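First, the structure itself, so that you have it in front of you.
Apart from one protein chain that is not included, each protein chain of the complex appears where it belongs.
So, subunit A:
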C-alpha cells in the first residue's frame, strides 16, 4: 500500500540542528519503530512525516511522490498522539467520524466505517460516551479508532502507550501488533521504551541527537549493535560494556586484556585492532556464566531472583557491576567470590571510537516477522 522514504531529511531551528540528515526507506506494510533517549529527535522526525513540523532540508516521499509541502490531511496518514488528543466535547462516535465529516463523506458511510472500527477495537458499547467518561486504555483505543476509520496509507504512533500503566501497556502492545497484522498497513511507531521497540518492530531505527545510529531488525540490533550506544540501549538488562586493552590479533580473533588481568579472544576481524589500543568488550548478561574458572572474577553484590531467571550483579573491582543472567535455579550467596566465564562467540568488541568490529561469523537475523 504505502512506502515512506526519507533522504537527507533535516530540521533546524535557526542554528540548532534537531534532525541532521536522516536517510531511511520504509517498506510497504512494515512496522518501523523509532527509538532513542528523550531529546533524540524521534518525535520531531515523526511529526515531520506527519506534516505537523516543517521539513527544513531534504526530501520526504510517501508512496513515491514528494510530500514535503503536502498539507497533513492530504498525506494519507493518521496519527495517534501520546495524550490521545481526543475531542472532549464530542462522543466517541463523533470523534472517530470527525475526519470523514470534514471530508464530506455521507452519513451512512460514516456510520458504517465507525461501526467497523468500533468492532475491531471492541468499542461498540462506548460509542455514545464522551472521552471524559472513559478509562485511559479505552481512550487510547478511541484514538486508534479515529486513525483506523480514515483508512490511512500509514499509521503514525507517537509514544501511544506512555500514559498507560504497566499491565495495560503490555495488553495494548499486543493489540497494536495484532492490529498491524489485521490492517496490513505501514506503521511508524515512536517510543523511548526499547522493550516496546523489540517486541513490536519489524525494523528498529535507533536515533541519537538527531542522527540515525543503526537500522535493523530487533535481533540484528541485539546481536550486532553497530556501536556502544546501540549496544547499551537495546536489551534489558543492559549489555555489559567493559573497557579492555587490545593485546594482539591472529586468525581466530582479537585477544584483549580484561580489567582483572585475564584475557579473552573475541572472534572478530582484526583490521581495526591495534595492539595496545583501548577497546570495549560487550557481553550480554546471558553470555556470562558463573563458573569454577574464568577470565573475570569478583564479589557477588546483589542477587535478584525472578523465578524463571536470576540476575547476579558481580562487583569486578572499583565498584563496577557486571550483570550475569542465569536460570531460576542459580544460587550464589551475596558476598561470595565467583569467577565468570565468557561466551566469546556471542560477544561484541568495539574499537576505541565505540564502533563495532566485524564478527568473523555473522548469522543472518534480517528476516522480519511473518505477516
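Things worth noting here:
By our rule, a residue touches a chain if its C-beta (ideal position, glycine included) is under 8 Å from a C-beta of that chain, and two chains touch if they have at least 3 such contacts; residues count from 1.
One rule holds in what follows: contacts and distances are computed from a predicted model.
Between the listed names "Carbohydrate ABC transporter permease", "GDYXXLXY domain-containing protein", "Ubiquinone/menaquinone biosynthesis C-methylase UbiE" or "GDSL family lipase", the UniProt record for the complex's undisplayed chain reads "Carbohydrate ABC transporter permease". Only one of the listed residues, A:24, A:45 or A:79, touches the absent chain: A:79. In the full complex, subunit A touches the omitted chain through residues 50-52, 71-74, 77-79, 81-83, 85-89, 98-99, 102-103, 146, 150.
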